Structures are given as structure tokens and as C-alpha cells.
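For reference, the structure discussed in these notes is given below.
A protein chain is absent from this complex, but the other protein chains hold their places.
Per-chain residue numbering starts at 1, and chain names A and B are given in the order in which the chains are listed.
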Amino acid sequence: MHAPRSQNYLNATVGIRSWLLTTDHKRIALLYFAGITFFFLIGGIAATLIRLELITPQPDLGSPDFYNRLFTMHGIIMVWFFLIPSIPTTMGNFMIPLMIGARDLAFPRLNLLSWYLYIAGGLITIAALLLGGVDTGWTFYEPYSTFYATGYLILAVFGIFVAGFSSILTGLNFIVTVHKLRAPGMTWYRLPVFVWSTYATSLILVLATPVLAMTLLMLLAERVLHVGIFSPQLGGDPLLFQHMFWFYSHPAVYIMILPSMGVISEVVPCFSGKPLFGYYFVVWCSIAIAAIGFLVWGHHMFVAGMSLYASLAFSFLSYLVAVPSAIKVFNWVATMHEGWIRFDAPMLYAFGFIGLFTIGGLTGLMLAALAVDVHVTDTYFVVAHFHYIMVGGAVMGFFAGLHYWWPKISGRLYPDYWARFAAILAFFGFNLTFFPQFILGYLGMPRRYQSYPPEFQIWNVLSSAGASILAVGYALPLFYLAWSILKGPRASADPWGATGLEWTTSSPPPTENFPKIPTVIRPPYQYDQGVPCVQSKDG
Amino acid sequence: MAEETLGFQYSTLQQERETVTLGMWAFLATEVLFFGALIAAYFSYRIWFGAEFIAAAKMTKVALGTANTAVLLTSSACMAMAVTTHEAGSRRAPVLWLTATALLGLSFVVIKGTEWFLEYQEHLVPALNFDLARHGGVAEIFFIFYFCATGLHALHLLIGICLVCWLAFAIGTGRLKPGSTTRLIGLYWHFVDIVWIFLFPLIYLAGRNG
Partner (left out) sequence: MSAGTICRCWLALLILLALTTGSAFIPLGTANLFVSLGIAVTKALIVLLFFMELKTSSALVRVFAAAGFFWLMIMIALTTADYTHRTDQRVPLDQVR
């Protein structure tokens, strides 16, 4: 006979209203999980159709206009409705209060509002896509988007505008929470790196997203009122739109990668049984990435007509921003050195992240060189670069965190060998998909083209083959994680032997997070010959 | 007055007070960047178009603009008085000061509306009746900025007026729970004033000589 199940946040209250009107950060995290999984699926379907189309040089799956709408949909959904919210709203929401020893975020009702804004924005954008979509690319460059593009631009842009407020409010909530709700003894330098990374991400969310909001409003004004703000035929400068758009959208890519870096900083010490090497460097590099990331947006505009002086400045600053990222990679590797390495699934994803992020980062430096960029801009070289960072980096980090914290969130353990298999499959599938794209770009294949010269076909076929393997690697967790909820063994409070405060409470945690607010007495990642020493007094 | 209740996520009232204050300042920082983006675009065009852009500003109504600035600055002073008297424990004084604030805010909106009406009559409204042949494309872009900026500002002001009216009602009827609400709404109101403090010289004072 089973012992009566203890009360936790999952079973504390029942009914749909208790979920849709919850202010519990853990339940809101699960609501977000549902949302981003749904949007990842939609974006993934678009990616599948793109890769199917590109197997042959000729158009196969419809008109060029249809293809334009396809990659636009892929970009919009993946950037704004999957990548940007992914880790902060799910793992950030769930773990930040636990990691700092708080009972919830500073503003729980604002947190729920953020979720509703996200869903509303997402539904509006999906409506636009179902009605026929947009063909401008996710970057909405002017004057094409305002004066010449057909399609449901206003609806799609409005959806993103609404979702932007979700981002802003979430970032605001995290910043204030980390400042004011830390448990006794939890000084800034005792915070886990995931908290620092989420804090840095939140700085970007709060300072960059409003600029996007204004840019989109001006775009809508131009489209709706037919007034020329950025349109040359009415005297405007299309480059001004690009300046304003990229002032947000470049920091946005740091919104996408910083949380993943935070996850890796949690996973690597745990599965190396050693403290994080260079903690102070890692945390200040997170802040540095966020800050310097605001200074490099012009590197998206090198060939657009920007002044040479500005191009030089942005090129130099783009080299600078790589330095803190590289420092972090060195620190993760140094953490592993002479450690007690365990090859569980989260660690395999972390390995994948470090390797693939390094390749993505190095190719970013190549693109920061003005002369090289002139040659490969708007080719598949750029596409491969950002997918190495976004997918090889950010998504791998997401899966690392998902597998690391799954026992804490669900209270169950997943089958280890299936998880490791999926991680390895995803790694191989990813490389087969995107490495050929570096070659394609170098050889000159432009991005966003439906048909291409036949000499590029072999690389496209390899890429599409890789995509099919990657798809399986991503689909597998759906199955074994679902299985774990129904049939998986129950997890203890600390199945991995990690040191953070989140591992001192039960799996799943009770609604109030801790029976008693802990007192913190030591920094994170303290291991004694591979044995964890938890941060709080009773550990 | 009822006792101030503590949110479950806080351990002291002081912590709650400091937290909500930080939250409001973080929100205001986002608004700085929101309006700031528009101002950055303004500066970019002011540099790029040069004299033509600055000359277009002469067509704004500087007397009404100056009067409006005085109205808004006074409303901020009234708001500050409302916050001070409410924190001192009074109930009647803050209601009076808040009413003054709201009335001044409404006056601002009325004067602004008058300006817009006059600009409509002078064929200066892009997308409606802007006289391109007479004023030129650069002036049109200036006026797009003008209407976007003053329109968004007016929207924020209207929201502020609603908040102030609600606050006056809540304090007057004794319904307001003790806490930081008055101070926080005050911060918002002052911020809307600051936006106008910067918009005023950029819109009204350019190209006034020469």
C-alpha cells in the first residue's frame, strides 16, 4: 500500500481555476512550459518544411512567396515565443525563489499577468500566421514591410508588441526579487551563477525590450497611416529602422544565451563534483556580456549603408563582447579538470553546449571582421553561426536544465539511458544539419532563398538529413519525460548530489517552498572530494 | 486606519515598502527607454536633415506649449503636496491636492487638444491633411514625430489622471489600504512630467531664432 502522498505544489489544490489563476511561481513556470513547448512545435514544423523544400534546388513545396512566409514564421515564433521566454520563464520562474531562499517572486500577480500577456501575444501572432502569414523575414526591414509587403503584418507585429510586455514584466520581477528577497546569509557572492545569469538577462529584458516596443509602434504607424518615417520614397531613412530594431534585437540574442550559460554553470560543477572555477569571473562576465551586448548592434548593418566610422566602432566592440564569453568557457573547462566526472544526460548536454557554443562564438568573430562580413553577410554562413549559438548553445542549455531540474520539478526520475541517447543523437543531428551550412555560406549560397544553383545541393541534402536526426533527438524527451510522470521512480530531494538551496527542499517542493526559510552559511558549489556541502545551515 | 498587512513573500513591512519602490523605479526605467527610443530617432533625423528639420519646429505653438509646461510642472508640485500631506496622516488635504493635480492634468490635455485642432486647421497633420507641397517632406517627418510623441505622452497622462482620480476617491472614502500606493502613483506622475520636460525643448524651442 502506498503511504499517503505529501502535499506539494502540484497536488495542493485541484481544478483548472487553481492553475489558471495561480500566483505560485512554480505553477506559472509549468504554464510557461506548456506554452513554449507548443510554440517550439510550431516553429519546428516550419523548420521541417524549410528543410524539406531545400532538399532540391527547385521549388517543391509552393511558391517563393509561400517560402518567404515559412521562414518568417520560423523566425518570429522561435525568437519571440520560444527562445526569449524559454529558460527565464520556465526554469527562472521555478528556481529563482528556491535558489535564493524565498517563498515566491516579489510580485506574484504580475508574474501571472506576464503569462497571460505571453499567451495573448502568441495567439495574436498565430492568428496572423494562420490567416496567411507575413513574408518580410522576422526582421521586418523597411520599406518593404510597410509599403510593399502583402500579408498580415499589423496583426503579427501587434502580437509581438503584446508579448514584449510579458518580457518586460518578467525581467522587472526577477531584478527586484534578487535584490530584495534573498534569505538571511544569502549575499550576492553566495548566489548560484544561474541567479546572476538570470539577473543579467533581466537587465537586458528591462532595458532593451521597450525600444522594440517603440520601434514596432513606429512600424505600425507607418503601415497603418501610410506615413513615411523610415521610407526613402518619402524622405525617411530605412537605416534608422535597422538601428532601432537591432538596438533591441542584438541584446535579445544575449537574452537567449545568458540563461543557458547559467544552466551550464550549475550543471558542470555538480557533475564534476568540484566547485565552479573562477566564480567571480563567471558572474562578472555575465554582467559584462549583458552590458557590452548593448554596444554591438551595428554589426548587423555593416553593408546596409552605415557610415564607415560607425562600422569600425561596432566591429571593434563586437570583438570585445566575445572576451567574457570565452572567459566563461575557460572556467567551465577548468571546473571539469581533475573532477569526478559523471556522464548523466544533463552533463552530456553541457558538453554539447560548450563545444557548439565555442564554434558559434568563433564564427561570430569571423563575422565581426568587416572584410569577411562583406563576403558572407546574408549567406548561410550567418545562418549557421546563429544556429550554432541558438540551437547548439541555447537549446542544448535548455535541455540540460530540463534534465537537471526535472526530478525537482516533477518529483520523478526519467530513464537514464534514453536521455543520454537523445542527447547524443541531438548532438550528431545538430552538427550534420548546421555544419554544411557554413560551407554553403562560404561558397556563396544566400539565405532566405527557395531555389538555388545545383552545385549547392549536396550540402543542402546533408543538412536536411541532419535535421531529421535532430528532430528525433528533440522528440524523444517528450516521450520518456511523459513516461517518467506516469511510471518513473520517485525522486529524493537531492538525486544528483548538488549544493544549491533548491535541493534542500522536497521533490516536488511544497507550495511555500521551504517549511522554514533557510539561513545560508557558505558559497555555492562546495564539494569535499566530490561530496556536496549544501549552502544552508542544516545541510 | 486599518493595519498594513504584509504580503506572504515578505518578512517585514520595510522590506515590502522598499521592494515595491524598486519595482516602480524599474518600471519607470523601461518607460525612459520607451520614450527615449523615439527621442533617439528624433536626434538622428535632426542631425541628418539638419536645418530643414529644425525649421519645421517653428510651426509649433510655443506659447501654448510653454503654458502647458507650466501647467504640468504645477501639477507635479500639487502631486508632491498630496504625497506629503497623506504621509503626514491627513485625509482631506491629499484629496484636495490630488483633485488639483487631476484638474491641471485635464487642462493640459485640453490645451494639447486645442493645439492639435489648430494644427489640423493649418494642414499639418500627416496621414490626414498634411500639405506636402507647401511644407515639404522633412516637415512631414517632424510632424509625425510631434504627433507620436505628444500622443503617447497624452495617453500616459490620461492613465495618470485616472490613477489620481481613483486615489483621491479611495483616500476620501477611507477605502485605501495603508501602504505605498500614493507615493508610487506620485512617482508615475512625476515621470510623465519629466518626459514632457524633455519633449518641450525638442519640439517647441528648435529653430526659434534665425
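Basically, a residue touches a chain if its C-beta (ideal position, glycine included) is under 8 Å from a C-beta of that chain, and two chains touch if they have at least 3 such contacts.
Predicted model, so just to flag it, every value in this text is computed and none were measured.
Q: Touching the left-out chain: which of A:Y199, A:F247 or A:Y279?
A: Reading the full complex, the residue touching the unseen chain is A:F247.
Q: Write down which of A:V211, A:A384, A:L440 or A:V520 is the residue touching the left-out chain.
A: Looking across A:V211, A:A384, A:L440 or A:V520, the contact with the absent chain belongs to A:V211.
Q: Of B:A77, B:I111 or B:C165, which sits in contact with the chain we cannot see?
A: B:A77
Q: With respect to the chain omitted from the figure, which of A:V224, A:A310 or A:V333 is a touching residue?
A: Counting the whole complex, the residue in contact with the absent chain is A:A310.
Q: Considering the whole complex, not just the chains shown, which residues of chain A touch the missing one?
A: Touch with the absent chain occurs at residues 179, 207, 211, 232-235, 239-240, 243-244, 247, 294-295, 297-298, 305-310, 313-314.
Q: List every residue of chain B that touches the chain not included in the displayed model.
A: 18, 21-22, 25-26, 28-33, 36-37, 39-40, 43-44, 47-48, 62, 66, 69-70, 73-74, 76-77, 79-81, 83-84, 136-138, 183, 186-187, 190-191, 193-194, 197-198, 200-201, 204-206, 208-210
We take it that only the chains that are shown with their structure count from here on.
Q: Touching residues of chain A toward chain B in the complex: what are they?
A: It is residues 102-108, 168, 172-173, 175-176, 179-181, 206-211, 213-215, 217-218, 221, 225-229, 234-237, 240, 243-244, 247, 512, 517 of chain A that touch chain B.
Q: Under the definition above, what is the set of chain B residues touching chain A in their complex?
A: Counting only chain B, the residues touching chain A are 8-11, 15, 18-19, 22-23, 26-27, 29-31, 33-38, 40-41, 44-45, 48, 126-127, 137-138, 140-141, 144, 148, 152.
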